[in-house]
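So that we are looking at the same thing, I have put the structure below in C-alpha cells.
For this view, one protein chain was removed and the others were kept in their places.
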C-alpha cells in the first residue's frame, strides 16, 4: 500500500518543501496618491464623514437660498433645539436598526412616558423625581416588552412594534383623556419636568439643556457601541444573527437589553420633550417614528443591520432639521415644502451613496 | 517521485475502488406518522395555509363574541368590500417585499392616480377611458420612478419611497386643491370611474366588482410569480441579490418591472377606490401604506425577501378586516379598538410563527 | 414691509386650504408678506411649534394660527408675543383664550347645537324613536371633534354627560360612534359598520361634509338613502351643493375666509397703529358666525337655503 | 476503559421529507482525534450539530463525560469548553478579524477603564489575533482590522480554526477545517490538531481528505446514509478500504469496539 507508508512521516511527499517557505506577512508598496484618492481613502475609512459633508453642503445651500437670517446664531441654535427630540429618538432607533431591527413604537413610547410623568407629577401631585423615575422605568419596560416579544415569541421587529405602537398609543389616549397638560400647571406643580427647557445663551445662540442632553446621549451610546463588548455584540447580531449565536453571543439577552435601552432613551426624550414643547400633549410627535428612521437612514446606517455609526444618525437628524428650517425661512409654500423635502431626502441619500461608491 | 507516476492512471490509489460504489439515490423508509405530525407536514409544505387557519380561527372567535350578525352573508361580503382596496395595495406591496424591498408610497400613488383620473374625466371632461388610461400609465410611471431610483442610483427602497411618498402626496394636494370630487358629479360626467362599485347580490351577500377585481389581481400575480421565469427571478432577487446577479439574472431590469407593475396595480386600486368610496378624496387612505404592509406581514411574507406566497397577503388583509369588523360589531370603544388591534396583530403573527415552528 | 405667518392644522383639509387662500389674497391686498405653514396631520404639535419659532426667527409682525392642540402651544405662543408679534387664533381658541391677542373663531359647539335642533324639529314625534349614528373624527378626540359631537347631541335633546368626552352617553337612541378621519372613505366604512350594528339607523351626525358624502354612499348601497337624515358641519361648497341635491339634510356653515381676512386686517392694523382687535361682547373670542343651511327649514331654527348658502360657501 | 467524552445513541433528525440522521450512534474518547468521513450529504455535519446543540435531534440521547445533556443552543456547549468550527464558519462578516476571534469573551482594559467603563482592550485583542494567525501560517492577511468579509475563503477558514483552537478546553469539533485551505495552511492546521491533542483535548475532525485523515486520526468513524456504518482503526485498514466502505463499494467490517 503506497499510502500506509506516509502517515508516520510528515504528510504527503510534496509537502516536504514547506519548511523552507516564506514567512513574511504580505505587504505591498504604498502607491503615490493623488489628492482625490486621498480624500476617497479618508472617506472610505470614516464613513461618518459622508453625512457630515452632506450637512455642510446643505447648510451652505440654504444659507444662499434663505439668506442671512439662516446663518444667525439664533437660527442655528434653534435648529438644534428643533432637532433635539427627534435626534434622541433617532439615537434609540439607531441602536435597534444596527441590530437589523426597526422600531415603529419609539415616538409612542416617548409620548406615553411624558404623559405618565405629567399625570403623576401634575395631576396626581406626586413628587416630581418619583414621577420621572416611574416614566423612565416605564420606558425601559415598554422597550423590554418589545424585546421579549421579538426574542421569545420570535416575532419580526417590524410587526411587533407596529402592534405595540397601537397599544402604547391607545394607552396614551386613555391615560391622558386626549387632553394636554397645560404649561402653567407644570410650572406650578412639577417644574422639574421642564428642566431640559432651560438654556444658556451666548452671542445670540440659545443652547437648551435638551440639546446638551441629546449630544450626551449620542456620546454615551457611541462609547457603548464602539468601546465595549456589548457594543461589538450588537453589531455582530445585526450583521448575522445566526453566526453571532453560533460564535457564542447570547443574542436574545443582548437584543432585550438593546430594546430596553432604546425604550429608556425614548423615555428620557419624553422628559426632554416637556421642556421643549412646554406642555405635555398626547397627540404630539405622531410622525416621530418615520422621522427618526429617516434621520438614521440619511445618516448612513444600513437598514439591514450591522453597519454604520450611531453618530451618523445625529448628522442625519441635523440634515433634516436644516432642510426644514431652510425651506421655511425661504418662504416656500407648505405644499411645495413637502414636495421639496421628498426630493431632498432622495438627493441627500443619493449623494451619500455616490460618495461611498467612488471611495469603495 | 512517487506522485509523478499517478497522473497517467486514474487519480490517487485510494480512488480505484470508486467504480464499485453504490449508485442508488438515497431514500429512507417513510415513518408511521401520527395525525399531528401529518398536519405539521402539510403545513410545512403549504405555509400559506397558516394565515388561512388564523383567518378561520379569528372568524370563529368573532362569531362567538359578536354573535350571529357577524356570520351573515351580508356582513361577510361587507368585510370583503372593506378589505378590497387595501387588499389590492397589499398585492402591490407583496411584489415589492418579496424582492426584499418596501414601498411606502403605494397609497400615495393610488390616491394620486384616482385624483388624476377624476381631474381629467370629471373636471376637464375628457372621455373617461382616456382619463383611466392616463391614470394607469401614470401609476406605472410612478412605480418606474421608484424602481429607477432604487436600481440606478442605488438608493435603499425604504428611503426612496419615503421620499417619493412626500412627492406624490404633494402633487396630489396640488392637483386636487385638497378638494374631493363629488359622487354626483362623477355619476354625471364619468360613471365608468365607478365601474368597480357595481355589484351582484345573492342570498344576502353583495359582491362588488371591486372584490372580484382584487381576487383576480391576486390570481394573476400568483401565476406570474410562480409559473413564469420572471417570478422565479423576483424571488431569487429577494433571496440574495448578489447571487441572483452572479447567476445571470438582470436584477436591475427585473426590479424596475416589479416596481412598475406594483405602481400599475396601485393605479388600478385607485380606479377601484372610486367605486368603493363613491367620490374621489385626496385625503383618504393616509394610513394605507402601513395597512398594506401589515397585511403582507400577517400573511407570512418575510420582510427580508424571497419567502412567502402572495396569497398570504390576501389572507392577511382579510384577517385585519375580520378583526376590525368584529371589534366594531362587539361595540368596543374606538380607543380600545386601537388597543385590541395592536394586540391582535401581535397574536396573529405569533400564532403564525408558532405553527411554522412546530412544523419545521 | 410687514411680514406675517399663517399656521394651519394641516394642508390636506379643504377648510384650511381655503383659509390659506383667503389669507393669501387679503395679504396681497394689504401689502403684507405672508408665509404659510401647516402641521402634517391633526395633532402635530411639534411642527406647529417649529413653525412659530421660525416666524419668531424671521421677525414676523403677526401670527395667525389654528392651534392643533389648544393647550400644548401656549408656551411658544407666549414666547412669540414676548418677541413682539401679534398672535391671533383662528377657528380654535387657546386654553386659556387670552394666550393669544385675539381669537377669530366659530363656536363649534353652537354649530353642533344648530344641526341637533334642526334634526329634532325635523323628526318631530319620531325623535323619541330616533336611531342615531355618530360619525366622529378620530381616536384622539380633539376639541373640534367633541364640541361638534356633543353640541349636536345637546341640540337634539340628549344628556351629554361630560362635555369633553365622546361616547360616554347612555341614551338608548344612540346606536354608536365610529371614526372617519374626516374623509369619504372613512365616512363610508364607518356608516357600513354602524348599519351592521343596527340596520334601523335613521339619523346620522357627521363631523364634516366629506364624511357625510361617504355615509350617503354606504346608505345608498343598501337602498336606505331616502329614509335617513344626515347632518353635518362645515359649509364647504360641495357640502352645500349636497344639501341642494338632498344628500345632506342640514349643515352648519363656518367662514374660514372671513377668519383669515379679518386676521390679516388685524395684523395690518397692529403694524400701522399698534391697536389690537376686540372680542365679540360677552364672549372671549370674536365670533365669525355660524349659519344653518338647509332646504327644509324647521320651525324655531333659523336657517338659509342652499341657494343662499352657495353664495357664502367657501370652496 | 474511561468514560467516553461524548456518547450518542439512536440520534434521529428529520427535515420534512428529508432524513438527515437516521438512528445514528457516535462516540468520542478521551484524548483522541476521531475522524468522521462519508459522502456529501451523508449527515456528518448534522450529527455534530446535534452534539453541540446547534440543532435539536428528534430522538436519541447524548451523554457528555457520562452525563446526559440537552443543549438548547451552542452557547451552552461553548460554556462547557466545547468549540466548533462550522462548515459555514459562523463569522460576522462586517466585524474585524480580532472582533470575530473574541466574540463573547472580549478582553477588557486593566484598571478603572475596564472595570467601570467596561472599555475593551483592542490592542491586546489584535495582538493575540495576529499571533494566532501567524501560528497557523496565514501570512497573507494584510491587516488584522480588516472586516472578515474582505478575506479570501481560505483566510476566513483560518480565522475560524484559530479561534476554536485558542479557546477550547473540553473538545473541538472541526467540520472540514482544511476545505478551503492551501497546502501550507492545511499542513499548519494538521500540526495544530496534533498540538491540541497533545494538550489532552480530543478532536472530532470531519474531512474529505483521506491522506489528512489517515495522518492524524486515531480512529475513523465512517458515516453513510445518515448513520454510523462502522468505526475503524486507520492502522488496520487502508485508505482504499475506507473509501470503499463509505461509498458502499464494500461491506463494512462487523461493528467492533475499535
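Quick notes
Note that the chains are named A, B, C and D in the order they appear, and that numbering of residues resets to 1 at the start of each chain.
Criterion: contacts are C-beta pairs under 8 Å (C-beta built on N, C-alpha and C of every residue); 3 or more make two chains touch, one makes a residue touch a chain.
Just so it is clear, the structure is predicted and the values come from calculations on it, not from any experiment.
The missing chain, though absent from the view, touches A, B, D when the full complex is examined. Note on the undisplayed chain: of the listed residues D:45, D:73 or D:231, the one touching it is D:45.
The chain not shown here touches chain B at positions 1, 3-4, 6-7, 11-12, 14-15, 18, 21-28, 223, 227-230, 232-233, 235-236, 239-240, 242-250, 306-307.
Touching residues on chain A toward the chain that is not drawn are 12-22, 26, 28, 31, 41, 44-45.
The chain not displayed touches chain D at residues 15, 17-19, 38-42, 45, 87-88, 138-143, 146, 150-155, 157-158, 176, 179-186, 208, 210, 225, 243, 246-247.
In the analysis below, only the chains that are shown with their structure count from here on.
Chain C has residues 11, 41, 139 in contact with two or more other chains. In chain D, the residues that touch at least two other chains are 210, 238-240.
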